[in-house]
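Here we show just some of the chains, and they stay where they sit in the whole.
Chains here go by letter, A and B, matching the order in which they are written, and residues are numbered from 1 within each.
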Amino acid sequence: MRQGRLSMSALELIQINLFSPVILCFFLGIIATLVKSDLRFPEPLYQALSIYLLLAIGMKGGFAIRASTESGILLALVSGIILSALIPLWAYPILRFMGRFNKADAAAVAAHYGSVSVVTFLAATTFLSAIGVHYEGFFPALVAVMEIPGIIVALLLIGRSREEPTPWFESFYTVLSGKSVFLLIGGLAVGYVSGEQGMTKVEPFLIAPFHGVLCLFLLEMGMLASRRFGDLKRVGKFIITFGVLMPIANAIIGILVGSLIGLSQGGAFILGTLASSASYIAAPATIRLAVPEASPALYLTSSLAITFPFNLTIGIPLYFTIARWLIPA
Amino acid sequence: MPVKTQTMKRISIVAEAIIAERLIDDIIRLGASGYTQTAAEGRGSRGVRASEWEGRNAKIETIVRPDVAEKILERLTSHYLKNFAVIAYTHDVEVIRGDKY
């Protein structure tokens, strides 16, 4: 397996990624909307799946940190935070001056690209396990910390210019106590404290079925994403280009950073994918309240209907090819 | 013996779910003695919004005295109408247990 991977062509990588049940279910969801199927996930099911996935990622990560002898977690966390914080700083001027967005819209979109997408992270780990490449076990912790800084920085960017601005620390607290970050960090703590004996008992529920549950979740994500395809015309060409090029640029930066701080090939690839991904849970909820004048049509469409599908299908094998090229296994 | 009723205002608000908690805080602060909330879906003149991710619309109803009703509608107009997906309407109702509002 390990050797096989080295010789895989980019095409083979794309194929392995596209033909995994998880990605196929995402396509199935898109098709469901296109053919106007009456298939609907009841809202509580969507929420239940989210709670399950976030708690399970967290617990698995907490246990991995406890069990591992890997060093470098601190360095990785700090790098992740800085990376997330910097992305909006270069996304904002691009949106503002090349895209001619107003301040609110530019900051709102920038916040989304600074934050990360949990499902994109999961698709990346799925891909790695399909091609048999190892990655560091502490990544769930990284996902949790990388959700926040990008949003805060983007808010600071427009903070001064508004009449009744939400103080940044209020937004910081909102994201930190928000359900996605809370479940990730809470799960990390539970997994870390309960250790091996605990994990053995919850394994049949939280680990073994994880991949299958993810399929179900991506079926719903496909439906949600494709319901926004209609908005693509409305938001204009600039944002579509932005939604494809920005993630590629961020992925390369992320992979380079990962390589610099000594992550494994797989680890650098995941850091790149995280950097490239755009949030569609934590960020929209925070931004909607903190910057209500920004248009959700812009930031949701770009993160959910452009960048998310792009990363899921082409981005992941592409970023791995780049990581493989830069870092020896 | 006919039941004694009292005339009050019922305000119905339909808003994107993400602002529901804020709206409720405002309503109570402006003098409502309670509220009732149901989950709703809907379509209006605005396009997409973040609420899809935080749950659907919230429908909030509150029975209040006319002066409180006036204050709530003012607050909605000044703080929510511009940026959020929200509608509100009001009409008279006869309540039992009128002293509790």
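Everything below uses one rule, namely that a residue touches a chain if its C-beta (ideal position, glycine included) is under 8 Å from a C-beta of that chain, and two chains touch if they have at least 3 such contacts.
No experiment lies behind these values; they were computed from the predicted model shown.
Visitor: Each chain kind shows up once here, so list its copy number in the complete complex.
Guide: A x3, B x3
Basically, only the chains that are shown with their structure count from here on.
Visitor: Could you pull out which chain A residues touch chain B in their complex?
Guide: That would be residues 43, 224, 228, 231, 234, 280-281, 284-285, 287-289, 292-293, 296-297, 300-301 of chain A.
Visitor: For the complex, give me every residue of chain B touching chain A.
Guide: For chain B paired with chain A, touching residues are 16, 18-19, 22, 39, 47-56, 82-84.
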